[in-house]
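With one protein chain withheld, the remaining protein chains of the complex are depicted in position.
Labels A and B are assigned to the chains in the order they are written; within every chain, residues are numbered from 1.
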Amino acid sequence: MNRRIFFSALGAAVLGLAGCQKTSTDEIPVGEFASLTGKEATFGQSSHEGTQLAVEELNAAGGVLGKKIKLLTEDNGSKPGESANAVNKLVAKDNVVAILGEVASSRSLEAAPICQSNKTPQISPSSTNPKVTETGDYIFRVCFIDPFQGTVMANFAKKTLKAQKVAIFTDVKSDYSKGLAKFFKEGFLKAGGQIVSELDYNGGDKDFKGQLTAIKAGNPDGVFVPGYYTDAALICIQAKEVGLTVPIFGGDGWESEKLTEIGKDAVEGTYFSTHYSPDAGGDKGKAFVEAYKKRYNGKLPDAMAALGYDSAMILADAIKRAGSAEGPKVRDALAATKDFDAVTGKITINAQRDADKAAVILQVKDGKFKYIETIAP
Amino acid sequence: MDWFLQQLINGLALGAIYALIALGYTMVYGVLRFINFAHSDVLMLGAFAAYYLAPPVASALGTASVPTALVVIILSAAICAVIGMTIEFLAYRPLRQRPRLTVLITAIGVSLFIEFTGQHEKVFGAATKPFPTLLPKKEIIVGALRCSSNDLVVVGLTAVLLAAMWFIVQRTKVGMAMRAVSFNEQAASLMGVNVNAIISFTFAIGSALAAIGGIFYSMRAPGIEPLMGVQPGLRAFIAAVLGGIGNLPGAALGGLVLGLIETFFGGMPGLSDYRDGIAFALLILILLFRPAGLLGKLQTEKV
Partner (left out) sequence: MRGKEKIFLLLAIIAAMGVSCASASFNRYYLGVAIDVGINIILAVSLNLINGHTGQFSLGHAGFMAVGGYVAAKITLVWGSALPAGAQPFLFAGALLVGGIVAALAGLAVGVPSLRLRGDYLAIVTLGFGEIIRVIFQTSDYFGAATGLTGIAKLTNFGWAWGLAAVTVYVVASLVNSTYGRGFIAVHDDEIAASAMGINPVRYKVTAFVVGAFFAGIAGGLYAHHKAVLSPGGFDFIKSIEIVVMVILGGMGRTAGVIFAAVILTILPELLRGVAEYRMIIYSLLIIGLMLTRPQGLFTFGKKGTAS
């Protein structure tokens, strides 16, 4: 009985493998994978909206190389393992020309080996962990990386917030959080500061009072929370309850409307670094904000949306410069990108395939994000 | 010393919530001899019920006021009581005579069903929602120690509910019937006890307690999402086992102990990563060395 079933399964697998290849059309298929649902849904939704807007604008202007772009989007539900499946399907079954994604470094890392071995260029809009582009020469990003972001926040804490002793509260489940914490610590120590305590939490936890009480006992001048917005909001609320009144600040994982929705007055006055602010941009930035508002019912774009837009635009530009949609040629064109006029600033792709870009610091004021300053690399 | 006392307060407040949820687990286990995996999801449903009920009730009775809080809590508890009874009726009752394993698997299925349906965009959606403020929050500061008025309310109400449960189980006819069913179902039914009704009642109470626990939990951490019940549910279950499953005071004790352990461990650098693992390790240790729990009695298996 076993044998029968086993061999039928084997046989079916073989038959199934003689599968058909996709026929090419007059479109350029571009794959996108994002966390449209799940814990970090706002990230995926924002970046998707930005990407979609870009694709629509490009197609309205005649497409690229005379062909329209077909955006194929897959949702990974913010879950580990799903991105690999999604990208595998996009690359091997749908034969996409390039992959756009993801916001979260861990999910970009899942997809990168697949893109690299398949020679399909991947552009991440906002994954900041250095390991993403280290995977291979087909992996790019249009944002800064955490060594830079960590230093930015470290200097901000030391010089602007005048903090001498800082506590770091890390999400041990997220490599983004751990990476950013490490770089912040290096930067802060270099700037002459002192780290009084380093504690951890598990992303998704709801109770932080134990750790926050311990942090308070260490008498820090500030607390760095390099995590994601949901946890950051709850941490700020509970910090207030245990009487931790020093400034709390974080990185681009904080950027979401949910931060103020959940955190309410507990997040007032907190700071975080990110890639972009609607108030910081030039003419191109303003045009983008207007177009985004028009397309999405008056919503203001956040950094993920802007970067999603830029990643699609840079891809289109690279295809144009390469004169073809073939993987290796597009890759070379991407690597040669210089001073591309993007919404989030001028983008030059450096030798590590990262973008040398400035960071902006935002503060939560009256439930909105107020632009404080830009820090160049 | 201050640090220690503060953590003590933090831990007790957390432990009170675990105790409430553990009560539900223990009561159901006492009557049906099975672990209701879906209990943690009823906790979540209670929080969501409050989330949806709060705005209309608040517009009538005022935002963040005691009457609003009372009404929302009672209504949510009632809704979850009905949900609990429905789950029992549809998914567990038909399997009453089957092996325990079948019911356990079904319970897992129910739990997953509630969680994943909740995550669907058309139902609750997977993103975290801000929990409304039900009670006015005041900081109470005594020297270097602080706690929130919410914490006091939670501990106080938990104590009251525990006492009420104890009273019901030990001093009323219904309670006696519950104890009879947990002792020997067949004998109880021969004695004229309507076993089905008693079991439904147990589920109703257990679910109501879970709902209240869920609301208290959300008052502490005002971000709710469909998977929010998993962690506290698991902790509460461990608490119930720690105290002796089937034993009401044991559940309360277990809840408090677990809340304290979690808070103290959380505050220690290096150990805070292992918080999840520690809770489970504790469970395994209890089951290995003292399976009856702190207050329970060992039951021999009859052949």
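Note that in this section a contact is a pair of C-beta atoms (placed from the backbone, for glycine too) under 8 Å apart; a residue touches a chain by one contact, two chains touch by 3 or more.
Because the structure is a prediction, the values reported are computed rather than measured.
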Which of the visible chains would the unseen chain be in contact with across the whole complex? A, B
Of B:Leu5, B:Ile74, B:Leu112 or B:Val160, which sits in contact with the chain we cannot see? B:Leu112
Among B:Leu8, B:Leu104 or B:Leu294, which one touches the chain that has been omitted from the display? B:Leu104
Footprint left on subunit B by the chain that the document does not show: 34-35, 91, 94-95, 98, 100-106, 108-113, 115-117, 120-121, 237, 241, 273-274, 276-277, 280-281, 283-284, 287-288, 291, 301, 303
What residues on subunit A make contact with the chain left out of this view? 1-7, 9-10, 12-14, 16-21, 37, 74-75, 77, 79-81, 84-85, 88-89, 91-93, 106, 109-110, 113-114, 117-118, 129, 131, 135, 172-175, 177-178
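Methods note: only the chains that are shown with their structure count from here on.
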Seen from subunit B, its contact residues with subunit A in the complex are 2-3, 6-7, 10-11, 14, 119, 121, 125-130, 139, 141, 146, 148, 217, 220-223, 225, 227-228, 231-232, 262-269, 272-273, 275-276
Of all residues in subunit A, those that touch subunit B in their complex: 37-39, 41-42, 77-78, 172, 197-202, 204-211, 213-214, 217, 230, 233-234, 237-238, 241-243, 258, 261-262, 264
